[in-house]
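Below is the structure I would like to discuss, written out as structure tokens.
One chain of protein is taken out of this complex; the other chains stay put.
We just call them A and B in the order they show up, numbering each chain from 1.
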Amino acid sequence: MENKSERIIVIMLALVMIMATGVACAKEGVQTGGNINGQETTGGGLSEGVKAPDFTLPLLGGGEFVLSENKGKVVFVNFWATWCPPCVAEMPAIQQLYEKYQDTVVFIGVDCGEEEDVVENFATQRGFSYNIGLDGDSYLLDSLYPSDSIPYTTVIGPDGAITKIFVGGGESMFSKFEEAIIAAMGK
Amino acid sequence: MRKGWMKKRIITLTLLAVAVLFIVLGISQGDYYSTLQKAVRICLECIGIG
Partner (left out) sequence: MDKKKRLFIQLLSCLLHNANLPGFFTGRIYQGPAKGICAPGLNCYSCPGAVCSCPIGALQASIGQSGRKLPLYIAGTLVLFGALLGRGICAFLCPFGLFQELLYKIPSKKFKKSSLSRKASLLKYLVLGIFVVYLPLFYLAKNGVGSPAFCKFICPAGTLEGGLPLMAANSRLRVIAGALFGWKLFVLVFVAIASVFLYRAFCRFICPLGAIYSLFNHYALFGVEVNESECIGCNECVKACKLDTKAINDRECIRCAECAGVCPRGAVAVGGTGKEKKWRINRKES
């Protein structure tokens, strides 16, 4: 009798597993991104050289940010979250770059998947003054600028094409970011 | 012996009740959502890459 109930449990487990696999596979199909251009990036389809997808985001402190309104300038887009240590570690570098290049380069830090008050508390505590965009639904990282990981940074040239993508980051990113900005200014 | 078993059972049931309470309280303070957010976006340094 014990054998029978064990068998039933095992069969049920197997059924649940098959269902879970089915659901997971179906979900994967719904995911956007993937290898759109046949290019490999971390969970994404964007690569250097393609046109940066336009987006509109609310900004912390009010107002809106529309990417296409900044055509003609280099745009530095950094995707981050308050719980991500390397994201936080590279923000002072971005702040420094902002203070140095703000007349010629547009900076925006897109916070993903967090509520406004969480971001608000964080930004005011740290004194970051560059644009902070709010993407509470993670729409950009899910669909437009697909990436499974953060920090994720894209540098966009004055012509609207992506010049450099950074996957990952951390403390010592200042010189790498600056290099990418200068290179983009030349385009 | 019987008493020992009863005591143990009570502790087990209490633990289960506390567990359910914590889960419900946790969900109501938004923990499910924040667990989800951190699990669908990899922080590379957090898993030892980069």
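Please note the rule applied: a residue touches a chain if its C-beta (ideal position, glycine included) is under 8 Å from a C-beta of that chain, and two chains touch if they have at least 3 such contacts.
Predicted, not measured: the structure shown is a model, and the values here were computed from it.
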{"item": "Hidden partner chain, residues of chain A it touches", "value": "6, 10, 13-14, 16-17, 20-21, 23-25, 27-28, 31, 33-35, 40-43, 82-85, 88-89, 118, 122, 125-126, 142, 148, 165, 167-168"}
{"item": "On chain B, residues whose C-beta touches the chain left out of the figure", "value": "1-2, 4-5, 8, 11-12, 15-16, 18-27, 29, 31-36, 38-40, 42, 44-50"}
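The working rule: only the chains that are shown with their structure count from here on.
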{"item": "Approximate Å spacing (C-alpha centroids) for the pair chain A, chain B", "value": "29"}
{"item": "Of chain A, residues touching chain B in the complex", "value": "81, 83-87, 112-114, 138, 141, 148-150, 167-170"}
{"item": "Complex contacts: residues of chain B adjacent to chain A", "value": "34, 37-38, 40-46, 49-50"}
